[in-house]
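A single protein chain has been omitted from the complex, and every remaining protein chain is retained in its original position.
Up next is chain A:
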Amino acid sequence: MLAAGFKKAGGDEMTDIPILEVTNLKKYYKISQGLFKSNIVVKAVDDISFSIKKGETFALVGESGCGKSTTGRTLLRLTEATSGEVRYKGKDLMSLPYEKMRFLRKELQMVFQDPYASLNPKMTIKQILTEPLRVHKKYTPSERTKKIIEILKIVGLSEEHLDRHPNEFSGGQRQRIGIARAVILNPDFIVADEPVSALDVSVQSQVINLMLDLQKEFELTYLFISHDLSVVEHMTDRVAVMYLGKIVELTETEKLFKDPKHPYTQALISAVPASHPREVKKRIVLTGDVPNPANPPSGCAFHTRCPFVMEKCKSIAPNLTEVADGHQTSCHLYSEKKEEKTNVIIHSEV
């Protein structure tokens, strides 16, 4: 399983052409405080930029509330962005008219977190899977049924399930249906918003392997949103770590797990449970909670919990800069001299 992930990373499907380029994406929510008070602005996604290459699996990780799901939804215009650009194959999605965007959705699909909420309870599996084909006018009605049966078999279900309703299935099976709905249009890009976090661990790996198989078969590009670092390590090529609406570190998955730069990433990775009881791991325990996104700290948003906090962190927000080859992070520690850097790298025994 692991080998499959690595093979793909070096495989020929992946190219360096970005399929999706996100520039300065912002999503702010205004929260009304009542008639005579000024509104509070929550910066759910605060000026993030990244690009996803064709054929790769790009992960967005972070704690709940850090804006990773909002990013995924904003990319697909399921919520409108406050500002920023999302270029898909050169076209800016954010400025497309509604109908054009709707038309383009056959190439951009989504798998949702909760398989119990993302399928219409009143529809049969056949209706659920026919809908994308009908809406985008693909195939004739009789060909559609054939195609649906074909896709059901690919995701591990069968023809006899066609006339059943979602409530007759288990969580894992529902998620397979959700995945089938996303791939039936043969899309190029899929946003997977925590697709396995609602499932049992035993089912998780089945669904992940299915997604990896589908990626090979249909040459898919994934944006994989997750808080589960072991899943991310297993199946993604590159990772962006988010904290309070900002990307704090962005690099290849292997590099991130071997050599995390940002203190937040180091803490996150140290929190992944050891796979062997006798494996010695140094844990970095962060103090305090995630600050309220409605009232984020000044300077670097992480400075309230950072073990290496410096005076300048409290006032100046660091920018995402390249600190090693293909390894970007936003931390003042790396704008200082090289020697100091070595003190930071705690997580190296693995």
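Basically, a residue touches a chain if its C-beta (ideal position, glycine included) is under 8 Å from a C-beta of that chain, and two chains touch if they have at least 3 such contacts; residues count from 1.
Just so it is clear, contacts and distances are computed from a predicted model.
Visitor: What is the missing chain called in its UniProt entry, if the choices are "DNA-binding response OmpR family regulator", "Peptide ABC transporter permease", "NADH-quinone oxidoreductase subunit J" or "histidine kinase"?
Guide: Checked against "DNA-binding response OmpR family regulator", "Peptide ABC transporter permease", "NADH-quinone oxidoreductase subunit J" or "histidine kinase": the hidden chain maps to "Peptide ABC transporter permease".
Visitor: Out of A:I17, A:A117, A:A271 or A:A294, point to the residue that touches the absent chain in the complete complex.
Guide: That would be A:A117, which touches the missing chain.
Visitor: Where the complex has a chain not shown, which of A:I17, A:L78 or A:A274 is the residue touching it?
Guide: With A:I17, A:L78 or A:A274 as choices, the missing chain is touched by A:L78.
Visitor: For chain A, which residues touch the unseen chain?
Guide: These residues touch the chain not displayed: 73, 76, 78, 102-103, 105-106, 109-110, 112-114, 117-123, 131-132, 135-136, 156-158, 160-161, 163-164, 167-170, 172-173, 178, 181, 185, 203, 206.
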